[in-house]
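A single protein chain has been removed from this complex, and every other one stays in its place.
Labels run A and B following the written order; every chain starts at residue 1.
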Amino acid sequence: MTVEPRNDAFVAFEHVQKSYDGVTLVVKDLNLSIGKGEFLTMLGPSGSGKTTCLMMLAGFETATNGEIRLDGRPINQVPPHKRGIGMVFQNYALFPHMTVGENLAFPLEVRGMGKSDREAKIKRALDMVQMGAFANRRPAQLSGGQQQRIALARALVFDPKLVLMDEPLGALDKQLREHMQFEIKHLHENLGITVVYVTHDQGEALTMSDRVAVFNDGRIQQLAPPADLYERPENSFVAQFIGENNKLLGTIEELSGDKALVRLATGELIDATPVNVKEKGGKTLVSIRPERVEFKPEIMPPGAHMIDAEVLEIIYMGDILRVVLKVAGSDDFVMKMRNTLGQTRLEPGQKIKVGWHPQDARALDP
Amino acid sequence: MKKTLILTTALVGLGFAANADVTVMSWGGAYGEAQTEAFVKPFMAETGIKTIMVDSDNPATPVKAMVESGNVTVDVANIEYADAIRLCDEGILEPIDASTLPAGADGTPAIDDFLPGAITECGVSTDIWSNVFAYDNTKFPEGPTTVADFFDLEKFPGKRGLKKGAKAVLEFALMGDGVPASEVYDVLSTPEGVERAFAKLDTIKKDVVWWEAGSQAPQLLADGEVVMTTAYNGRIFAAAQNEGKPFQIVWDGHIYENEMFVIPKGAPNMEQAMEFIRFATSTEGLRASAQQISYGPARKSSMAEEIIYKDGKTVMAPHLPTAPENMANALETSADFWVDHDSELNERFQAWLAQ
Partner (left out) sequence: MADAAQILTTADGRPLKAALAAAQGRAKRRAFLLVLPLLLFVLLTFLVPIAYMLMRSVEHDGFAASAPALVEWFDENPDFDPANPPEEAFAALVQDLARMQEERTTGIAGTRINYSVPGSISMFKKGAREAAGLEPPYKEALLAVDANFGRPALWRGMASASNAYTAEFYLVASDRKLTDAGWARGGDKERIYLYLFGKTFMISALITVICLLLAFPVAHLLATLPMSKAALLMILVLLPFWTSLLVRTTAWIVLLQEQGVVNNLLVGLGLLDDKGRLSMMYNMTGTVVAMTHVLLPFMILPLYSVMRVIPPSYARAARSLGATSWTTFRRVYLPQTLPGIAAGSLLVFILAVGYYITPALVGGADGQLISNLIQFHMSKSNWSLAAAIAAMLLAAILILYWIYDRLVGIDRLKFG
């Protein structure tokens, strides 16, 4: 897919390609516009090209073809230290031989800033991440979370307009990670900076971003706000990569506007919303989120198709119950039920019927 | 503690010496081979006494260490003349009774048959080797003939090779300055004499390539790095004889020295060791050695008949330091002088080199 570059874009990739070996492309025709003040996340499995894009933006890799612009200025030939981009690394990359204060002073010193100005800025940046008391510590004396804060402060201390973050929370434990997600989001909003964030953690991407670019195989598969990404995936890769997902393979039986009727291999008919299927008779992969699967006919819209299912296993997860069903010949169909007081109890072996609202089932490329 | 250490020091390749009746320690290389051929093999064949040869970089050092530690595993050692005197004075060596040495083939008693100085209180000469100087005769067809020529850069331009050390070099310089061989040590014993030697060396200092290992001298000459160099005569002979190098030895002012067989104090097989020395230093023994390598026998009777090199044709006499024609202006190294002044003059030499 392509997104037309916006003229007011703060960061723009235009037809960018990258190859390391001259044989294969790791980034294939990348077009991406990032608005000023936006929090954009590049999400994808490893090897999808997202980190390469970030490195090209930072200037550590050169684009094999195409143009990258920052604030309207082409930066392909600008060395990294002249781009004025702040960057946070996965392993923090705090200079081990310098104290926290010296680490923060570094970008200011190389910019020739006077001592008093420097100190004021360092103090402000440290206070911003609640690390004001740690200026004289060495990085090795800090915990992972503290180092992460310092790395953030260092990337921000010289007031960059654009900050790149390369899996910055990857090394933290879950609780700390969630806390830091919140703090980074908070800083982004307060400072009005533009953030390009790389992660392979979809939860992180969905929580923090204004928009998420899902990468696979050197291309952006979908660029959309988090809710759209989850609820309206545009192709089967995105549908499978983001969140949990039930897949049913079938053929388009009927196609009319925003409605499609799909015949499964077992002969059953189901409802779906066509997304990227073109014509009757075409193969399709229908994707349904487990929490949108219903088994009570009374809450289904009139005329909706329901199909037979057999309960195989019920997994108790506290807030929800996860029901594994055998549907249309496959035995990995999942339905999530809220664990409420009045919830119907199912038993393994029980035969039921399941269905869904047609707009929750998306007919995608097979 | 002291004992343990010396013992460790003394363990220089001696572990295997245990099973022989006589263990002889020498310098290895071509020299050691020559001794094996000339002394060890015939001795074993004649007496049946099992004899083996072990090598050392300088046998005097392990011999001293062994005697001091009381763990002597060597019966006979081949050491330099000065060391034979010094270690004898220090009580490290067994005295050797010269009267038990065999008379010459012509019946002359050993005392008279050996050249003067070849028998000392604790040692018997195995051969006489010499510091000579040699040149490449393709460079100088009308070659240098005297020590003075070595120092004459105008007549014979080109670099000179000299051994990096005081011994033999200072004597050589004095002879180059016109001091007759017989007066060299008298002159060198005075401070003025030392000054004179260094002053002579000063005249060629900038054109000298200093060598350290004996093999370097013929190599420097072969590579054309120097046009003439001092060297051990055996090395030049071997290069000329075996490799066909155009090297010519100048015997004027050569400085010769006896190499000695000694018996360390407390040697395990004293009797057999003495028997080996008697065999090796007999008229025939020394003669056999000179057939192997161009170091001269210390017995007059060994040179009575013409000595032919092992190649079967080369007449050895002109190549031996002991040949009468080579002895016209020759100097015997004074062990007494160097025992007294080695450290002192070496320090002086090093300081001079560094200036």
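Here is the rule we go by: a residue touches a chain if its C-beta (ideal position, glycine included) is under 8 Å from a C-beta of that chain, and two chains touch if they have at least 3 such contacts.
Keep in mind it's a predicted model, so treat the numbers as computed, not measured.
Note on the chain not shown: across the whole complex it touches A, B. Taking the complete complex into account, B:341 is the one of B:196, B:254, B:319 or B:341 that touches the chain left out. Interface note for the absent chain: among B:30, B:49, B:209 or B:323, the touching residue is B:209. Even with one chain removed from view, chain B keeps its contact list with that chain: residues 1-2, 4-5, 8, 58, 60-61, 64, 86-91, 159, 164, 198, 205, 208-210, 212-213, 216, 223-225, 336-337, 339-344, 346-348, 350-354.
Taking the complete complex into account, residues 58-60, 79-87, 89-91, 93-97, 106-107, 110-111, 154-155, 158, 164 of chain A touch the chain not shown.
By definition in this document, only the chains that are shown with their structure count from here on.
Inter-chain spacing, taken between the CA centroids of chain A and chain B, is 88 Å.
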